[in-house]
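First up is the structure itself, then whatever we jot down about it.
Only one protein chain is missing from this complex, and each of the others stays in its spot.
Entry: chain A
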Amino acid sequence: MHRLCSLSDLTPGEGLRVDSVAPPVAVFLAEDGTVHAIDDTCTHQDASLAEGWLEDGAVECPLHESRFCLRSGVPDGGPARGAVRVHRAEVVDGEVLVELSTAAPCLPPGVVSA
């Protein structure tokens, strides 16, 4: 498990970009208190999903409004076709830990993972 951040670093309803891992991960604290981690980079064009609008278990990319499900990573509408990877996240003693997906990341043109 990787430690990404502390729970106290997160704001309910908002995301946090963590770039200590490659490619960067977006961590969200949903309004219902659950914590989610997905790849931060939109699969359509280079944009940080952590800055997107979080609502109803999905985050809307701030650039072109593809909505990615936080549980499946699959985009619903908008120009993005590929899914972002979902990383299993849990909170232990106030720290956000994730098990990083071993699947190959789906990154937009011009973005490399390392």
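In this text, a contact is a pair of C-beta atoms (placed from the backbone, for glycine too) under 8 Å apart; a residue touches a chain by one contact, two chains touch by 3 or more; residues count from 1.
The working rule: contacts and distances are computed from a predicted model.
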Hidden chain of the complex, named as in its UniProt record, picked from "ABC-type Mn2+/Zn2+ transport system permease subunit", "Aspartate carbamoyltransferase", "NADH-quinone oxidoreductase subunit M" or "Aromatic ring-hydroxylating dioxygenase subunit alpha": "Aromatic ring-hydroxylating dioxygenase subunit alpha"
Sole residue of A:Leu10, A:Ala37 or A:Leu63 that reaches the chain not shown, by the stated touch rule: A:Leu63
Absent-chain interface as seen on chain A, which is shown: 13, 24, 41, 45-48, 51, 53, 60-64, 110-111
